[in-house]
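Removed: one protein chain of the complex. Kept in place: all other protein chains.
Chain naming follows the written order as A and B, and within any one chain the residues start at number 1.
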Amino acid sequence: MQHARFALACLAALAGAFPARAQEPVKIGLINVLSGQFADAGIQLDNGIKTYVQQHGDVVAGRKVEFIRRDVGGVALDVAKRLAQELVVRDNIDLLAGFLLTPNALAAADISTQSQRFMVVMNAATSIIITKSPYMIRTSVTLPQAMGTFGTWAATHGIKKCYTMVTDYGPGHDSEAAFQRAFKAAGGEIIGSVRFPVANPDFSAFVQRAKDLDPECIFIFIPGGAQPAALGKAFAARGVDLNKTKVLGSGETTSEQALKAMGDAALGLITAWHYDYKSVAPLNVEFVKAFNQMHGRNPDFFSVGGYDGVHAIYEVLKKTGGGTDADAMVAAAKGMHWDSPRGPMSIDAQTRDVVQNIYIRRVEKVGGELVNVPFDKIDNVKDPTNSGG
Amino acid sequence: MIASAFGVLFDGLAYGMLLFLLSVGLSVTLGMMNFINLAHLSFAMLGGYTAVALTNNLGWSFLLTLPAAFLAPALLSVVLERVLYRRLYGASELDQCLLTIGIVFVSIAAAAYLFGTVQQAVKLPPYLRGNIAIMHQSVGVYRLFLIGMALMVAIAVLAALEHTKFGAKVRAAVDNQRMARGLGIDVDRVFAVAFALGSGLAGLGGALAIEIVGLDHAFALTYLVYVLIVVAVGGLGTIGGSLAAALLLGVSDMAGKYYVPQLGAFFIYLVMVALLMWRPLGLFGRR
Partner (left out) sequence: MSAAAVGEPQRYLEDQIKWRRVELAFWAATLLPLLLTPSYLVLASQIAITALFALSLDLILGYAGMVSLGHAAYFGFSSYTAGLAARWGWGEPISGLIMAAAAAGLLGYVTGIVVARFQHLALIMITLGLGLLLAEAANSASWLTGGADGLQGVRMWRLFGVFLFDLYGYTAYCYALAVLLLAFLVARRITYSPFGLALRGIRERAIRMPAIGANTTAYLRKIYTIAATMAGAAGALLAQTTETVSLETLSFQRSADVLVVLILGGAGRLYGGLVGAIIYMIARDQFSGLNPQYWYFWIGMLLIVVVVFLPNGILGGLARLLPAARRSA
């Protein structure tokens, strides 16, 4: 009896000494915003991630993928930095991902550099972010990429003079600078500009100022949420006819929710963006269907940023054979390209930033619904700031 | 410039009227019971969501939802007053602030839970949409409607205060609570009714606000600052004061953004601080 037990114990010890090949999960620290005024965008980003995992499973290169989710609660640099620090130090994550807002991404980039962790930015759109850590890639969009392209497009498609109106914060400044620079470089003239305060409830005064100059074109950048509807109403109230005056904006201004809120006041708005859920590309149709089944609503550009972010992580892991060394992961990511629901996209080999198509769309009524109808596109746009474009 | 100034003035007037509707209840309850109810806009939010739920889910016409938007918060305020507020009538300002901030937080979370964090919108009936021309100026029909409604409310409230027995009791309680009690006026009941009316008006304001400034789960906090500014500047316990302050702030905010947009939100805070330093009790406050 005792011999048998002893033998069993030895066997158990031996088995313990040679465990099955390291099946430790790959831990991904997901820093997002799930509460407060940006909650909806953060939730959509997370939904995109969940959709991808549901479609492709949670095992990559023989290892299980585990997401550890953290909520910053809004714009909070010290909280974002602390969460990133704790994820590294306490939870031993292998890589950082998520990042809805620019300031949070900037703060966490420090930790990525210090602790040498691979970092995937899935939404934040300011150019300089990518320069803050050598282990970072981005799968969303940059504002200069979209708005700079737009400026060039506008000037080369019959628009000579433009008035710009942006919200007075980082993304607004970025868009204003990118659009104006590109517009002027392509021969256009900026006849005036104004910046509105963040969370401005009523745009009438600003729209009136624009109208006083009787511009042929108005460029706008505002965040999502309450702003697009308020702006649309201000245009209608001040009698700005979108057929006579071209109004150019970013895709956030004509998102599904914004269009519902603006109603017919949005008809004729021209926007430049990288994704619309109505795209009929087969990969997108599949994505939208799966997304709807899982979450009961349509995806948006936040979701596709998350979706492609996870895709990038999975592909990188396949290339490194499951290894999570930051240098190896970044090397694997550089130059990677794939077909996404948004169209073809890739990770620039020099700047590690996202390269993708930018579509020019106009808001039209299709089948009784307001839709962004694409009528032009610019292929393989790089971020002009960092690639010297 | 003058012509477009009219447009700005008109929009500022509408915005000011909206602020008035949202603030008048707070001014009266603050003046009467000295109770700082920072949760005042939670009632506005309830009114807004009531209107949204009724138009979007049950297909009611927008105008019909307005009485409901008034009643729902009024009823809720009666309950809350009995259960919570009554306990803190004699408490310090700080405690009242904190209790009501707690209520605001709970209401925000409840709104997020029930309706999500998405922006809400109401479908306006066709006769409230679009613009009409007045003196060669394009003015929004809805804004006209809003101004009209707010004026009607202001007149009704002022008339009630001046010409009804209840109004007299309210005025007495605002002027000198102890004396009023001494004269046999049931101040607690007067307050409960006035509180309900004020909350109901806030709810009405909340429903009317959706078309102008939108509605989301954080509404109760976002606009709290503006309402506090109106009440502090106008003076406590005066309808006329609230109206004057709301219009002043609405128009000056709009004008500031039109003529000096670089100042942005700076302007409204500067005006408030300056006004309060000059008249700490508000423009029309007594005590």
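Criterion: contacts are C-beta pairs under 8 Å (C-beta built on N, C-alpha and C of every residue); 3 or more make two chains touch, one makes a residue touch a chain.
Being a predicted model, the structure only gives us computed values, none of them experimental.
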{"item": "Given B:Leu58, B:Ala133 or B:Met277, the one touching the chain that is not displayed", "value": "B:Met277"}
{"item": "Contact partner of the left-out chain, one of A:Lys50, A:Lys81 or A:His311", "value": "A:Lys81"}
{"item": "Residue, one of B:Tyr89, B:Phe166 or B:Tyr269, that touches the chain absent here", "value": "B:Tyr269"}
{"item": "Absent chain, residues of subunit B that touch it", "value": "30, 36, 84, 87-88, 91, 93-95, 97-99, 101-110, 112-113, 225, 228-229, 231-232, 236, 262, 264-266, 269-270, 272-273, 276-277, 280-281"}
{"item": "On subunit A, residues whose C-beta touches the chain left out of the figure", "value": "34-35, 39, 70-71, 73-78, 81-82, 85-86, 88-90, 102-103, 106-107, 110-111, 114-115, 126, 168-170, 173, 197-198"}
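One rule holds in what follows: only the chains that are shown with their structure count from here on.
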{"item": "Residues on subunit B engaged by subunit A in the complex (per definition of touch)", "value": "1, 4, 7-8, 11-12, 15, 112, 116-119, 121, 130-131, 138-140, 143, 211-214, 216, 218, 222, 254-255, 257-258, 261-262, 264-265"}
{"item": "Residue numbers on subunit A that touch subunit B, as the complex places them", "value": "36-37, 39-40, 43, 168, 194-197, 199-202, 204-206, 208-209, 211-212, 225-226, 229-230, 233, 236-239, 257, 260-261"}
